[in-house]
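Starting off with a structure, shown below.
Omission of a single protein chain aside, the complex is shown with its protein chains in their original locations.
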Amino acid sequence: MELLNKLSRCFSPSGREDKIRELIKAEVEPYVTDVYTDAMGSLICRRAGKGKRLMLAAHIDEIGFMVTHIEDSGFLRFINVGGVSAFNCLNRAVEFENGAVGVISYENEEKPASAGLAKMYIDIGARDRAEAESKVRIGDMAVYKGEFSVMGGRVTGKALDDRVGCYALIEGLKTAKDCPNELFTVFTVQEELGLRGAKTAAYAVEPDMGFAIDVSMTGDTPESSFASLSLGKGPGLKLKDASFIANPSARDFMLGAARSAGIPYQLEAAAYGGTDAGAINLSRTGVPAAAISIPTRYIHSPQEVADIDDIENTAALVAKMIETAL
Amino acid sequence: MEIKEILQRLDAPLGVSGHEEEIRAAISALFAEYCGEVRTDALGSVIGTLRCGRENAPVMMIEAHQDELGLMVSGITDEGSLRFLTIGGFDPKTLPGTEVTVHAEGGPLFGVIGATPPHLVKGPAKGPEISDMAVDIGFDKEKSERLVRVGDIITINTGFTELSGSAVAARCIDDRGGLAVVVRALELASRLKLGCDIVAVAAVQEELGLRGARTAAAGIEADAAIVIDVCHGTSPGVGDNAFPLGKGVVVSVGPNLHPKLTRGILDAAKESGLDVQIDVDGGDTGTDAWEVQVAGTGVPTALLSVPLRYMHADYEVGDANDMETAARLIAAYILGFKGGEQLCY
Partner (left out) sequence: MLLKELCSLCAPSGCEDEARRFIIEKIRAEVPEAEITVDTMGGVIAHKRGEGKKVMVAAHIDEVGFIVSGFTDDGFVRFKTVGGIMTTVLVSKKVLLGEKKVPGIIGSKAVHLQSREERKKPASMKELYIDIGAKDKAEAEKLLSLGDYGVFAGEYTEFGDGLVKSRALDDRAGCAVMLELMKKTYKNDMYFAFTVQEEVGLRGAIIAARRIEPDLALVLEGTTCNDVHGAKPHQTVTKLGGGAVMTAMDSAAVSDRRYFEMIKEVAEREGIPLQIKRTGAGGTDAGSIQRSGAGVKTAVLAVPCRYIHSPVSVMSKRDLESLGRLAEAVLREIERREF
């Protein structure tokens, strides 16, 4: 899990994905024909093949925080970058790109439950504005400071959404034996802001079929609301969320790959959420698309939890999809 | 073909958004009766072309959506019933006490969405919620798990019903009514000497956010487009933003619609003596017109709507005469359509 550890800890809020892009580029370069970074910052890796164009996408950005104001007292006001929950971020540690650490808390006249992000602030330990400004400037972004740990057969850390997807895509690329398709593995940016990187990448790639590899919530915790997936039962083959509905050809392709490789899988239909599959699906004149979900608990918290077998099985599924002609 | 006949041919085939195979086959066959070329795009939208024979003729796109609302299995309960999520904007109030079909891999299964009987309801009644509902297919958990998969589509069982006069009740007249208008307009236009090519489009996934119209229009690059959808019909308690049935087709005006194209259509209605009502929309019309207008480098777009009562309920009620009026109006306008200067600001 060394690679996943590195990926999880890397700083990469939406729009500031430079560090992780370099990390991934170094990992995949030996396994692809060419690599380039597009105008938005997505890493587009092509492995030449004779067949149709297959696009596999995982996003490299994570949710975060952006500083909007520095108080005279040295506290920072902020806005969310992507889907930050006020409940999850209360009294949590965050980290800036330069290593500065802060803690999020709230104006305690408010009840924590009703305190929106506008009533919250980041305490970076500064005594006053001057000290704060020596570490952080308006417009700087921070991410959760989550510990990466292996808990038996499971892992916890920040940004498993979607570093586990990136990991599976990298490992799949490394282990796939042949490549009958013209393959594009795309590490997309700004997914958390509305599938933005995938949109422009798909426009450039013009794939014949596309898949997102992303995380999806589970319904297997005590008294949780319903969700199709459980941890440890294999990758989810996602047939619907709010951003797309799987085209039958895309559904059959991923189902066929999972079955022929004997990989355990779960079928998933979700009412909410969105993935890069939605952006790929509606690119140009339309692209059959679907998504592979790695079941994940506590998504968008500093300690997301996923299952190692699920992650490895997703990597194996990715490899099988790469090896399968469209 | 009479509107009622077309509607009936389009009633049995199913076409839940993203799973439009049956309706796609039916609409392809209907388009093929008038169009020399019929193709399907990557998402499943059906595109038929009726050529006028002239080189570089302008292209008029007439569009309606082929998809309908439905449900999707999301899990199986301990009782063996099916949890589901909705595809498109359902009113949960329409679901209790409904018969459904589960389209499982091994063949269709009958099921019902139950309802708590009055004997067991205590306290003030609460509005039904989808998360409390399940489809009862009469099997235990083990058997249900063998027969049904997450992702299987569920449809509501209804039947095409002729009401008094020209009124009809059926599932998803939104937008089978629009499709019937497209087919009837093609039939009328095929008898005319045209100055433009007509591209008829039956788009997919409208109910999920105008998705099919976006990709179809991007590929067609039409010179102008007429979108046909439904609008709310008046009924007791529904007067605002609604139009009476049987009083003609509704033509929309507003930023979503091209003023000259719309003006031309209104003029054609006047010349042909066809009944029209005007709807005013300040922005998003909530129809495929919203996507078609900004497809590619932009498409001058008009919107015709057929008044419909109980939109998105199991049974919707519309008037076949309004659909006939819409088709005649399209044919009347297209006869004089030349593109180019005609639509310049």
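For clarity, chains are labelled A and B in written order, and residue numbers in each chain start from 1.
Assume a contact is a pair of C-beta atoms (placed from the backbone, for glycine too) under 8 Å apart; a residue touches a chain by one contact, two chains touch by 3 or more.
Since we're looking at a predicted model, the values are computed, not measured.
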Ask   = Which visible chains touch the chain that is not shown?
value = B
Note = Missing-chain contact, candidates B:Val73, B:Ala104 or B:Ala167, resolves to B:Ala167
Remark   = The one of B:Met72, B:Ala104 or B:Met311 in touch with the missing chain is B:Met311
Task = Out of B:Gln8, B:Thr40 or B:Thr77, point to the residue that touches the absent chain in the complete complex.
result = B:Thr77
Key: Interface residues of chain B (partner: the chain not displayed)   = 77, 79, 81, 83, 89-91, 93-94, 96-99, 109-121, 125-128, 132-134, 136-140, 143, 158-159, 161-165, 167-169, 232, 234-238, 241-242, 244, 246, 309-315, 317
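Criterion: only the chains that are shown with their structure count from here on.
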Chain A residues touching chain B - in the complex, by the definition given at the top = 219, 225-226, 228, 239-240, 245-248, 251, 266-271, 281-282, 284-288
Residues of chain B touching chain A in the complex = 17-19, 21, 41-45, 72-75, 83, 85-87, 131, 149-151, 205, 208, 211-212, 214-216, 218-219
